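Inspection log for the structure reproduced underneath, given as structure tokens.
Coming up: subunit A.
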Amino acid sequence: MSEATVIEAKNLSLTFQTNDGPVHALQDINLEINKGDFVSFIGPSGCGKTTFLRVMADLETPTAGEITVNGMTAREARKNRAYGYVFQAAGLYPWRTIGGNIKLPLEIMGYSKTEQNERVARVLELVELSGFDRKFPWQLSGGMQQRASIARALAFDADILLMDEPFGALDEIVRDHLNEQLLALWARTEKTIGFVTHSIPEAVYLSTKIVVMSPRPGRIADVIESTLPRERPLDIRDTPEFLDIAHRVRDGLRLGHGDDV
Partner candidate 1 sequence: ADDVTLQLKWVTQAQFAGYYVALDKGFYGEEDLNVTIKPGGPDIAPAQVIAGGGADVVLDWMPSALASREKGLDLVNIAQPFKSSGMMLTCRKDAGVASPADFPDKTLGVWFFGNEYPFLSWMSKLGLKTDGSAGGVTVLKQGFNVDPLLQGQAACVSTMTYNEYWQVIDAGLTPDDLQVFKYEEQGVATLEDGMYVMGENLKDDAFKDKMVRFVRASMKGWKYAESNPDEAAMIVLDNDASGAQTEKHQKRMMAEVAKLTAGSNGALDVDAYQRTVDSLLSGGSDPVITKEPVDAWTHEISDLALK
Partner candidate 2 sequence: MTSSPSIISRVTPVLTIIAIIIAVWYAGAVALNAPWAQDKATRAGVTLSFSELVSDTWAQEKPKLPAPHQVAKEIYNTTVMKKITSKRSLIWHGWITLSATLLGFALGTGLGILLAVGIVHSRAMDLSVMPWVIASQTIPILAVAPMIIVVLNAVGISGLLPKAMISMYLSFFPVVVGMVKGLRSPSAMQLDQMRTWSTPKSTVFWKLRLPSAMPYLFTSLKIGMAASLVGAIVGELPTGAVAGLGARLLAGSYYGQTIQIWSALISAAVLAAVLVALIGLIQRITLTRMGMLR
């Protein structure tokens, strides 16, 4: 693991002002993410995972504390196109076909026409949507839309990949397949990945670091460094070591939930 710090949050807090009082979405978050880390965020619904990811990508401005990305502000990092972001909802543009949606960031970043087509074909293959590139979003099922949006984020080479429950709407088999693909991609490219999930096995299987969050105000309850090797076949999920980590995550979650349920 390389030791360069990519993302660093210091005493980060974020409060939303709403019509009936403030909502403390994040409070006193301190976290360091190193280059090449695969960090999963897990925590009860509404605890601030999305908000934290958005802060990292400079889509939300913290009300206190600070965040640095690659030694610069999140804003500068964004300007340098450091991010690939998969939103919690697919968010495809309805007037573009699936292929067109995936091409969009490539067009923006000035890839050549041939490269665009090549990459679209490649990522569609990756998410098992070959043959759907000329369909419009509303002609796809929910899971297919989600996959298209993952393909869109993978089509270009961002240093940092932020994924907000990307595999939530997928069946186990596709999900396993995509998990493997993602790990392969990560191993190949040394990307830094921030990943929100509700599945404990998924978090343990994928991550080098698991951040367990507790709700209202959103805080970090536990940070678990994975002791699993970087090379991970699917059946690593049956090893005692794996189950051990999973157990620790589950405990952290339960603790966080305690005061709420």
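How were these candidates chosen? In short, all candidates are chains of the complex that A comes from, given by their letters.
In this text, contacts are C-beta pairs under 8 Å (C-beta built on N, C-alpha and C of every residue); 3 or more make two chains touch, one makes a residue touch a chain; residues count from 1.
These numbers come from a predicted model, not from an experiment.
Here subunit A is shown alone, and of the candidates 1 or 2 it touches 2 within this complex.
On subunit A, the positions that touch candidate 2 within their shared complex are 54, 57-59, 78-81, 83-85, 87, 89, 91, 93-97, 104-105, 107-109, 136, 138, 162.
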